[in-house]
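Shown here: the complex without one of its protein chains, the others still in place.
Entry: chain A
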Amino acid sequence: MSAFVKTVCLAQKLCAANPVVARQAIRSMAGWNKDYKPGPYPQTEKERLAAAKKYYLLPEEYKPYADDGLGYGDYPKLGYGLGVEAKDSYYPWDYPEHKRNQHEPISADHDLYSEDRWSQAEPPRYSNAYYFACFLGVMSGCLALYYWLDDKKMYRPVAAKQYPSPGVKHYTFEK
């Protein structure tokens, strides 16, 4: 406690001696996390429009999280484009490292959806029926080839190896 009191006394003396210190200290306090906190849930239409403008969204695009005690105040809920990985790498983004444009709203779960973590899957190129047909085509083609060629073996053009056994005569090609 005495250390705290001493620190306060020192600060008071410094501020009295040089008012610039006090101004600088207040400037340094700007940009606290409370400044980034979303506002309260918009109740009226006017508040709704003001919140949409605050987040650079069109009023018809703006949709806050449900105010059920687990929401994020007036922070907008984004149901699309969460995966940074799925975004175009060659588009001239304002912030290429985050693939984000100026004033583009970011998801409340942005730390989860950053490029090195999770991504929303892209929709597949073809329908599931097409993929299944491809699978069946490849598998049945391979199986058909397998069963068709099952009794058609490659072999070297040689006769059976000759083993001596009683009653069997083998000959060379010499006279």
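A few notes on this one:
Simple rule for what comes next: a residue touches a chain if its C-beta (ideal position, glycine included) is under 8 Å from a C-beta of that chain, and two chains touch if they have at least 3 such contacts; residues count from 1.
Keep in mind that, in the parts below, contacts and distances are computed from a predicted model.
UniProt records the chain missing from this view under the protein name "NADH dehydrogenase [ubiquinone] 1 beta subcomplex subunit 7", selected from "Ribosomal RNA-processing protein 42", "Mediator of RNA polymerase II transcription subunit 19", "NADH dehydrogenase [ubiquinone] 1 beta subcomplex subunit 7" or "Protein MULTIPLE CHLOROPLAST DIVISION SITE 1".
Contact with the undisplayed chain is limited, among A:4, A:91, A:147 or A:171, to A:171. One of A:103, A:125 or A:153 touches the chain omitted from the figure, and that residue is A:153.
For chain A, the list of residues touching the undisplayed chain reads 152-164, 169-175.
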